[in-house]
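Only one protein chain is missing from this complex, and each of the others stays in its spot.
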Amino acid sequence: MSQISLNINGKTTTADVENRTLLVHFIREQAKLTGTHVGCDSSSCGVCTVLLDGNPVKSCTVFAIMAEGHEIKTVESLAPGGVLHPIQQAFWDQHGLQCGYCTPGMMMTSIALLEQNPNPSEHEIREGLSGNLCRCTGYNNIVKAVQQAATAMSTQAADD
Amino acid sequence: MTTEKHAMGKSMKRKEDPRFLQGKGNYIDDINLPNQLWMALVHSPYPHANIRGIDSSAAMEIPGAVAVVTSKELNAYKVGWLPTFHGLDKQMVLADGKVLYQHQEVAAVYAETREAAYDMAELVEVDYEPLPVMADPYKSMTDEVILRPDRENATNHIFNWNVGKKAETDAALEAADHVVKQHMTFQRCHAAPLETCGCIAEFDAMGRLQFYVTSQAPHVYRTALFLVLGIPEDKIRVISPDLGGGFGNKVPVYPGYVCAIAGALVLKRPVKWIETRTENLTSSFARDYHMDIEIGATKEGKVTALKVNTVADHGAFDAAADPSKYPAGMFGIVTGSYDFPNAYANLDAYFTNKMPGGVAYRCSFRVTEASYAIERAMDILADELKIDPAELRRKNFVQPEQFPYQSPLNFIYDSGDYEKTMNVALERIGYKELLKEQAEKRARGELMGIGLSTFTEVTGAGPSKHFDILGIKMFDGAEIRIHPSGSGIIRTGSKSQGQGHETTWAQIVAEELGLDPQNFLVEEGDTDTAPYGLGTYASRSTPVAGGALALAARKIREKARKIAAHVLEVSEHDLEWKDYKFNVMGAPSKSITMQEIAFAAYTNPGENEPGLEATLYYDPPNMVFPHGTYVAVVDVDRDTGETKVRRFLAIDDCGTIINPMIVEGQVHGGLTEGFAIAFMQEIAYDDEGNNLATNFTDYLVPTSLESPSWETGHTVTPSPHHPIGAKSVGESPNVGSPAAFVNAVIDALSPLGVKHIDMPLTREKVWSAIRNAEALAAD
Amino acid sequence: MFPANFEYVRSHSTDEAFAALQQHGSEARVLAGGQSLIPAMRYRLARPAVLVDINPIKELSYLHEKDGFLVIGATTRDAALEFDQNILARYSLITAVSRVVADPIVRHMGTVVGSICHNDPSGDWTATALASRATMIVRGKDGTREISIDDFLVDSFTTAIEEGEMAIEVRIPIPDAHTQGSYQKIERKVGDYATCAAAVQLSMNVDGTIRQAGVAITAVGHIAMRVTAAEAMLVGQRPSLELCKAAAAEAPKIASPNADQRGSAEYKKDMARVLVGRGLQESLLRLGVSL
Partner (left out) sequence: MKLEYNGTEQVPLGKDAVWAFINNPEKVASCLPDVKTVVVHDATNFDATVSIGLGPVRGSFKFKITLEPQADGQRMNVKINGGGFGSVVDLLAGADIIDNGNNTTTLNWSGAATMRGPIATVGGRVLDAQAQKLIAGTFANVKTRMAEQG
């Protein structure tokens, strides 16, 4: 067991964990943030995607102990005070989710994608999201949602 | 009043989304009970072996180890075997004496932490004596090795099912100008929702089982648990929380569930079990039909007879989730959209050393296999007769005036207008221009294909005279309670897995009552509160639960009429329901809304029974028959065998549309699953019975990059017997699209003489077909 | 699934990591991005006793040009290359491969050096390192040493790194203005191991002949392989369609793939030919030579 402290969504969580504890389980069980999900054992599905220092990573393929001293952002950080983030609003408006299981990971990747490329083409969006599986939507509406969010976020940035 | 904005037919945004968007969904693994134990399962690496012994001593040395359970303990409690849904077989909970398929559950371990449970599972030592493996149903057929000596009959044959007129069909085939014959396989697939299955079992202070489980059919589970465990149903509460997809995978009662409950009972602590992805992919399957289809036709292309012989691989246990009287599901829909004067379908099912099942996967019980067979065969017929595939279909469609149409394989189709739907599709895709482009490309040696599928489905199981599971008739219940302020709660026995019931159920009720759909809470999945229903699978929710809801709402309306009459001081016969309110006939200024009536129901009901609630069970008079035309346009890379789906258009006719946005979303998702089946997905086995697709590195779920961009549209031919004319749509794209993809690829390769390739159409299979054709041409 | 437990050593400097590796010997493994190792551990196929985490070592995270080489430190992520403006502008082979390694999220953790050290038979970075004639820098008992990529890649999952040593850096010669490359990969879906892939890089003389050729194939043998015969055939020649075809035809001769769910040996061999051919043509097109 090792004691580790992680900054998740701006808040520090300290806990004793085994070295083998995966980041996703630390987030779900120690930090009690269950919006980040688990969908496979092979680092294939991306439903566990969170931002590690701003970059999307599969939290099932990182040991919690490796994240000591780093900043984690999960889906729970997106709507402080209940006002939806433009990406959340866009997924809602465009029917970019059905069962909702891939949605948190998909949105975290989308946010990082738009950070890197604020005005992506459809192909760039499809490429950028290709580490996150969705079994329900067929991706059409997810692409539309990212396009809507891109517009909303650039307008927001211009207003700032 | 926002009714006009958000009633039926409107793309209302989903009411369930805000919680999912904020990571506040409540899925099974998000639930933890105080003092719970974790369970893990030990699986067999052998597909067929005697178990000589199980040694759990090393496992019990792990810190945190609590118990190891095998079939011996389960048998002592008489819970070693499970009945299968249609009653033709039973299934081991944990391997009893021998294992029959690779990854079969052999032991359950219980520990204080999840990690310890997995550490334990690794150390349970099982002594296996390998036995000969039957990994092919055609080999099983010989009965050289009997897989199930526990059964009365010493044979691997499970059942024969047939429908239609054999002698007449054979005679018609004999007399036909032209007969096409094709063997085709619909490969073994898996629904693979992104959330795996799981459960938590707890016996509360009153000795009542609180069973949280990923279930598409909570009430069926409650009854099944009564049958397996003997616990009275009032002592069982099944709670199905938010489901991360289902697609049929969350219909069966899995052995792990029984082990969790047994553990909770004996260890007197809550037990939690969440499947690994490997466990999810190796516990059940769908499809695996090997079909020989024959179509007879006149030389002008008018079909005269259809015959299909099928060998079904059901794996080690016949754990199919089909209704009792339909061991081959709705396979009789195999005559599709075409008016066959004669038809006969015959099917034999066999045991093999593979995982058990035959569960439905985004399909109303074997409709997908049937649709694929007929739509492929029609294309082969068109190719052989040198008739345009659209023209051939046009010649043979069941005509609008023929409905209700009695099919030769015993269905009565409710409604449809196949030619209209196809015309819309051909027009929108630009069929003529595509044919021209294809001709030009062919002249240059390029491989471009256009594939059509004009499928008909049968959904909405079902009418009680035909359909039951475990003897329970397949009707659904709905309960609506209207509160004094005009808001309300809706409960059904259905269970959304992403289909958006919280939205569409509110829309149906709001439309019927003239209330605001935003003000309805929809609750599903708790057997303590929901009325009995058979659950959500086989595209049955809108046809059955949706019908129940509309009729329950109308029951409320009839009661409301009485209260309205009292409030308005008129006779109820003077009232007419129009523009979402009761109007006094002949007195246009006098009317009352449902919201006002609701208030009156609790404040001023007069002589009427107070309150405004209704519960209704709907037994549909018939099935519903959605249809559609799908068109795929593909380009095939001659060097690598890669297929690029350049365009795909789906025109669906699912009758009355409740929420177009949700319908379109369902179609997109189903098309991507159909695409995956056509090109990527297969649970393949090698000759030694090893399962070759046990995780997402080999069971290929397409990403946004592989998945084509979908084009959709619809025609509307309402069902004449459904209360709101709705059919269903969730499964249509998965049912209809595989044939369109394959037809397109074969069309692209047809100049080379390629007639058929079995799915999945991997690059190598296509490459190989091209190379073989070139070699033949060179000879 | 959950890994078996292990001892964890966090290192903040190369010295610390090196000392830990020396101390634990064969029991220890370097933990860089972990994108191959952690999944193997989750299936309990890998169960190292000690993991030496080099991620906190700031001095190993770099990506810049120095003395004629692009130098990439041991903890530099794949994604750093994918989004680097200089690489996008001047390194066509690296740009191409950086977009098809694993999947976009895995690339945010995975490292170039770690991937080369893993030496998976289907590695993308190993083939790229061969085609671009990279050099590995390894820290050993007697200080650091340089090893050419050809000598570094020994066998499947085996490199010239000895017990207790660690890779520090990969050096890739900076392509001049007359050098272009291409990465051609067939995969069943994003994130899958390649069914077959080819890395190609060509440099031209001013007279229009080929000065240098790098051709490597992966996923069709025990290890990524340089197609030496193809390179020899190309150098000094004026490019033509026939030349490209002849060079591509050398690839299947050295390929010895296993049949698996990705395809038969025959298919993979033919793809080695097709992909090398396409890689050559695309590189030439980028050099302004249309065949």
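The first chain written gets the first letter, and so on, giving A, B and C; residue counts start at 1 in each chain.
Everything below uses one rule, namely that a contact is a pair of C-beta atoms (placed from the backbone, for glycine too) under 8 Å apart; a residue touches a chain by one contact, two chains touch by 3 or more.
What you see is a predicted model; the values in this text were computed from it and never measured.
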Interface partners of the hidden chain - shown chains only, full complex considered: B, C
Option touching the unshown chain, where C:8, C:43 or C:62 are the choices: C:43
Identified contact with the non-displayed chain, of C:133, C:222, C:245 or C:286: C:222
Residue in contact with the excluded chain [from B:152, B:433, B:687 or B:779]: B:687
Contact partner of the left-out chain, one of B:18, B:45 or B:400: B:45
Missing-chain contacts mapped onto chain B: 45-47, 102, 122, 128, 130, 278, 686-688, 690-692, 694-695, 697-698
Hidden partner chain, residues of chain C it touches: 29, 36-37, 40-41, 43-48, 118-122, 156-158, 193, 222, 258, 260
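The rule is short, and it goes like this: only the chains that are shown with their structure count from here on.
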Selected pair, greater C-beta contact count between A-B and A-C: A-B
Separation of mean Cα positions, chain C and chain B [Å, integer]: 44
Euclidean distance of C-alpha centroids - chain A vs chain B, Å: 30
Touching two or more other chains - residues of chain A: 18, 20, 41-42, 44, 127, 129-132
In chain B, residues with contacts to at least two other chains: 115, 276, 278, 697, 701, 703, 705
Chain B contact footprint on chain A (complex, rising order): 18, 20, 28, 33-42, 44-45, 47, 74-76, 78-79, 84, 88, 91-93, 95, 97-104, 107, 122, 125-127, 129-143
Chain C residues within the chain A interface of the complex: 1-8, 10, 31, 34-35, 38-39, 41-43, 51, 53, 55-56, 77, 79, 83, 99, 102-106, 108-109, 190-191
List of chain C residues in touch with chain B within their complex: 1-2, 4-5, 44, 103, 186, 188-193, 195, 261-264, 267, 270-271, 274
